[in-house]
Every structure is written in structure tokens, then in C-alpha cells.
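A single protein chain has been omitted from the complex, and every remaining protein chain is retained in its original position.
Per-chain numbering from 1; labels A, B, C, D and E assigned in written order.
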């Protein structure tokens, strides 16, 4: 098991494709996306009931064992979140390598 | 990045609205909800295959940087979980502020 | 609140049933499953858009306060992931007991 | 009886129920995605509600219809009372109350299957029976909660006050109750004119949608039955599951007899009598569980749901409907 | 007017919209699962596009049709300009631009409801109006973004360069725009032959699917309205919501008058004139919000979405269509 950082990013569903591309560019080793999330934050309720996903969120989980990449991702994600809303959390974890 | 607590609550889908309202009352700064989860616990299997969501779970994620609020949430959520089942986990994280 | 380990396993959707059965056998006290995840890893993109879930992931969350069981789960999950792909992360958390 | 019995057994919807059950039994990965199953159930409620409303709009609401509605209401209030009395000593108050609510209420899909059984047998039935069905969904929930409050204290029922507004909302404004009643009102308003534009959707497709829905029901019911057997969903400790199984078959039969007596008393027509009996005998697995998770979370859904969905529902479909039909013919129509 | 007005009010689709709104108002848990709602919306776009294409293939595209298309385009470019001018001072540039885009574009479901209103009133309309609708979806988005770029700087608009390729893609290749246009082209290619094989699916089921979709729209619209009132989805600070509500009713009326003038100028037929007016008066809540979240995330969706979905949409359905029909009869057909 290898120590790594676990990033968790909540962002609007319409931006999911853009965030995935940015994670690729920034060198994330991989990511997992859970769609159709709802939630509440500073920008009010997002019920996830819109045909267009305008008020729907999604959750990205990124495990990364390279601190430089983690920093790059955090810096690259911040402006997206600042513009459209969302949350980015970073925590410690152990990555079970196979 | 600001240190915060990350709460993760698994509860039955039918109680989602009630939990969301309670989180609002308790002063949670926000939350994200992932619906249509299944699972197993002390109360047996919840396959998430019922038309009525009777055996379906959902997952709430709450980031909170105010320890008093975290405590209030934990105390407020406990009776809900005790009555209907579920899990509440608390861990440390860093919140990327924008 | 009791200290525990929080396991987080991303695996292909078609293997979900098998992993659930293995977790039962290995003595996991419970688990929560979020289906219909997409993602990217060493094995490329899994868009989650296939009728058969061939390119779809799911996420298991397991809270476990018995270190021996955690170790058994990690060892039991590793070969599944090695064969079909996926991620397993372990982190620390507090379990709100009711 | 034989012809009816066989024709029911070999109707496509029922066969698809068995197909689903077989799929789950052999552990095939056949599965109807949850949102699709919800859509199918919304469709059925929409269609049956609308049809009932249109039928009502044709001046169906005479004295006999009103007495039928009255009988339905009586049935819905009576059943939970004796069911609770029967169960209270064997199960805790919470589980007894939940089962009382479940069996006092009705199953819209059983009703719908009975109407299509009547249609295919060429027996007429009145649109007000749909109103009767809608009327019977909620009372048992409220009665169940009340019984729990009255008798549950020794049992550790939390002192928490009941929020009556919320309870009424959960019982009467439950999504499926709301959709049936709403569609019925709209059907009643738009009448024959509405039927003309909607009949390809709610008439022609009905059996196909019912087949798919019952396919899903078969899958879920067989899974619940297996979970029940494996104790995966924790049956009540003290009570043998033999008792519960007997209950899930016996109570519907008892309810059917009570309904039969009411139908004879009021002199209902063949179709209306059968539907009233089916309503009485059926147990809810949609509206009631949804409401109970909110209003009575102390009750174990692993008891009331598998019993109503995996035992009583197929029993009614398979044996019940043709049996009740035979009884109606012998008891009511003589 | 009365007969039309009442017949519209009591049409099943509209009544289901109200039923949905009622469900949300009383906080029933009635809900159409999101994937099903998306399916219903895809179905409607598919059906209306295909029907329009088939109609076009019958040689509908003469001079009058072309001038109708021209009028539609003029309308789609004009409306966002004066809407923005009106709003810029009251709201920030971003919100003003977003509202301009929203009201300059169109609502396919309002259009679809108007066509079924015409069908049920026995008034003919031309398939090229579907092309007009498709043509009107995107321009306002592009104009809105441009206006924001021109006027937004003082307002703190980030200097970020526009990625024109991406903007065009998001405006013109938006899923719903793409599906309508694509289905129209396929309908046009396959013509009457295609219609024969598809008419049970896209013709007979249409009203039923529209009912279910409007049920969902009713639920969502009523929720948004409540969120709007509770300030849950943060209305613009500086601007009273009274102004916004007046805007959401007043602008469609103004747009309707402009469209009416164009229709009279070009001498459109009764059905075509009504549809042009409806297109002008309607505001987008599908294509535009989806595009704006990508191209103009600075704008607050809690303003433009509830206004178009929860105010303008029901207003057009309820009051607008019959009112515009009356106006068309008086102004255009004389």
C-alpha cells in the first residue's frame, strides 16, 4: 500500500467533460466519476431534476501519489470551481497497489 | 486549503429529504447527495431494486470547517440513523477554497 | 465515535456481485455500493455508455473497525483488481456509533 | 372455473411474471433498470386512473356505485383492525401495525391485472371501482400508525409526538395515490374526448407495459423470497416464517370472504364484485412501504414487503383471481 | 375566443401540467425519474422533427415558407437585442445576456403544444414551421454571448478569450437542436414512406408522451417557483423579483406583437402565424440553459431558468396560446 492523496471534486454535470479533459492534461493517473448528484451550497439548491442537468452535480474522485501532480490539479481545478461553483477536498489515503 | 471535516452519511433514500432539511437547520454549509445506492448492513441487503426505494440508500457528503457545526450534525444525524439504519463516518480533509 | 478504516473500491460493474459476495465471505460488517460510475485508468476510458455495462464502474465503500478484517479484505480484493482493473483506497475515519 | 383459471395462467402478463421469477431463481443477470421500472409503474397508474375517470364521467356514479365506494371504505378500515389484533401478540407492535397497514391497503397492479382478466373474459366492470381503489390506499396507513401509537408503548415506541400534517401528507399525497387520483380527475374532466386522443397510449399499449412491469415484479419478488429464506433480510426472531407465510395466504382469503359478504349484501354486479374482492384480498407493496419508511421506520420492511410482494401478490395473480371469480359466481350471483 | 380558451385549458396535456404543479405544491413525492424525463423530451424532439421533415418533403418549401423562415430568423436576432437593452441596467451584463438568449430562443414543448392545439382545433399549419423552430434555437445564444463580451467588461467579465469553435458547437450542436434538425432531415429524406412505418410511434403516442412530460414539467416548474420565492436559488440582489416576474410575462407579450406584425406583413396563414407568434413569445428552458452553463457560467441559472420554465412557459400554455390565436384572427386574418 502506497500513501497517496485522494481528491474529491463536486462540480456541475455540464462541466464534467471539461474537467475530465483538464485532469488528463494535468497528468492525473486516473479518475472515477459519479454522475447525477444533487446538493446544496452557496449557489443554492441543485435538485438534479432538470432535463438539461443545469441543476445537477457530479463527483470526481482522483487518487494520485505524485504530490506535484496533486498541486497542479488543485491549481487547475480552482478556477473552474470559482467560476461555476463546487467543492474540492483533499485527504490522505493508502493506495492498494496490485 | 483549509482543514475541515468530511462527513459521509449513508441513509435510506426515503429519508433523504428529511436529512437534507435537518442539515440545513443544523447549519451545514452545504452537502452533496448521491442517490440510488445499494448496500448491506445490520438490517440486511438493500438491493435498490424496489419501485418505491424502500430498499435503496443514498450517500450524503458534507464538508464543514466549523467543529461546532460538525458536532451538532453528528448529534442530529445519530437518532435518524439509529431509528432507520445507516452509517455516518467523519474524516479529515483539506478544503480547496476559491 | 469509533476509529475505523474506510475502504473505497472502484471495480467494473459486471464484477459487483462477485465483490459483494467476497466482502460477505471476508467478514465485512457492511458496504455501500454506488453504481453507474464512469472513469479513466490504466485500461483507458470507461464511459459508462454501454448497454452491457462493459465499460461501467461501480464504487464500494466499506467501513470496518477490525484491522484484521481490513487486511483480509485488502488481500481478497487485490487479485480481483489485478485481473480486471480498478482501484482500492484505504483511509482513516471515525464511525459514529448509534 | 377451469377455463378461466387456465386462461389467466396462460395470459402474457402472468407468464412474464413467471419469467422474471425464473430469471431471478436461476440468478440470470436479467434486470429492468430502476428508472424504467418506475416509469412502467407510473404509466400503469396513469392509465388505470385515466380510464376509471373517463368511465366515471359517463354517469356511472349512481346509488350502486356509491354503495360500492362505501363498501370499499369499510373494508379498508376493517381489515387493518382485525389483522392487527391477530398479529399483535406474535410480532411486535411496529411490525403488526405495518402488516395491518399493508394488507388493509391495496395493490394497484393486482387490481389492474384483474381488470384485464375481466376484459379478456368479456365481463363488464364499473369505472367507480378505480375510485374505490384510490379510496382504499390511504386509510389503512393512518389506522396502522394509530394502532402502533395506542399499543406500542410497552413495546418501546418512542414518545415522539406524531406530526399529523406530515402523516396525512405521507399517507394521502404519496406519489402513487396522487397520480391515480389526479389521472382519474383528469379523465373525468376530459371524458370521452380525452379518451379519444389518449387511447393509443393508455389502451393499446397497456398489456405490453403490464408485461414488462410484471417481468420486473417477478424478478424482485423472487429475490425477496430468496432473501427471506436465507434470512438475509432478517425475519422477526420470535416468529416462525411458517406462520408468516400462512398469514400472507390466509389473510387475503379471509379478506376476500369479508368482501364477498359485502358484495352480496349490496348486490354488486359480477365484475364489480370481483374487483371489490380483489381489492380486499390484495396487499400494498408500493404506496404503503413508501409511506411506512417515513412514518413507521421501526417496522422491519424485510417482513412486510416480501410477504406482500413475493407471497400475496403472486398468490392473488395465480390462484386468487380465478378463485375469487368462481366464488363471486357462486355466492354473489345467486 | 372562449371555446378555444376553454378547450385548451381542459386538454389532457395541460391538465397534467397542473397535476404536476399541484403535486409539487403539496409536496407529494410524485416524481418522474430523470432518465425517463430525458427520454420523454428526446421522444418529443424526435417526433416533432420527423413530422416537420415529412411535411417539408411534400413540397412545402415555397416562397411563403421561405419568407416564414426569414421572419423566424429576424425574430431570433431581434429579440435578444432589445431584451438585453432593457435588462442591462437592472441586472449585471451576464444575467442580462443570459435572459436575452433565453427569450430570444424558443421552447420546443410550447411549440409542440401549440401544434397539438391547432390539430385539435382543425387548423392547418406548415411543416416548415418546424424548420423555423430549429432555426430559432441557436442564434440568440450566440448573440447573448457576444453582447456579454461587448458590454460585460466593466462588469468584471474575465478577459478569457472566447473559443469560437466551442461556442458554435455548444450553441448549434446542442443535443436538442441536433436531434430536432437531424430528425427533420431524416423525415424529409424518408418522406411519406417513413411516416407510414413511424406513425404509430410518433403520431398515436404523441399526446400520451406529452402528458407525461408536462407532468414532469409541472413538478419541476412548481419547485423552481417555490425555490424562487424562498430565495433558495438566490435571485439577483439588486432587482426586485416583481420586476423579473413582470419581465417574464411582459417580454413574451411584446415578442408576440413583433411576431404578429411580421406575420401580417408576410400574410402568413392562420396556423403558421400562430406558430410564429408562439415561437417568438416562448423562451427556452432546455437548449439555452444547457449551452449557457458552458458558455456563460457567470450568469445565474437561478434567474433565467425559473423565469422561463416556471413563469413564461405556463403563461404561454395557459393564457398565451389562446390569446395569440385570438390576436392572429383579429390582426393577421383581416
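Keep in mind that, in the parts below, a residue touches a chain if its C-beta (ideal position, glycine included) is under 8 Å from a C-beta of that chain, and two chains touch if they have at least 3 such contacts.
Note that the structure is a prediction, hence the values are computed from the model and not measured.
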Displayed chains contacting the withheld chain: C, D, E
Sole residue of E:48, E:179 or E:332 that reaches the chain not shown, by the stated touch rule: E:179
Residue among D:211, D:244 or D:328 that touches the chain left out of view: D:211
Residues from chain C at the interface with the omitted partner, ascending: 12, 14-15, 18, 36, 43-45, 47-56, 83-84
In chain D, positions touching the absent partner: 10-12, 15-16, 19, 22-23, 26-36, 39, 120, 200, 204-205, 207-209, 211-212
Absent chain, residues of chain E that touch it: 33-36, 38-39, 42-43, 46, 169, 173-176, 178-179, 182-183, 185-186, 189-190, 194, 197-198, 200-202, 204-205, 290
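Basically, only the chains that are shown with their structure count from here on.
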Angle (degrees, nearest 5) of the CA superposition of chain D onto chain E: 120
Label of the chain whose CA centroid is most distant from the centroid of chain E: C
Farthest chain (mean CA position) relative to chain D: A
Inter-chain centre distance, chain A versus chain B - centres from mean C-alpha coordinates, in Å: 19
For chain B paired with chain E, centre-to-centre distance based on mean C-alpha positions, whole Å: 38
Rounded Å distance between chain A and chain E, as computed from the means of their C-alpha atoms: 33
Contacts with two or more other chains, residues of chain C listed in rising order: 34, 36, 91-92
Junction residues of chain D - those touching two or more other chains: 34, 38, 290
Full enumeration of touching chain pairs: A-B, A-C, A-E, B-C, B-D, D-E
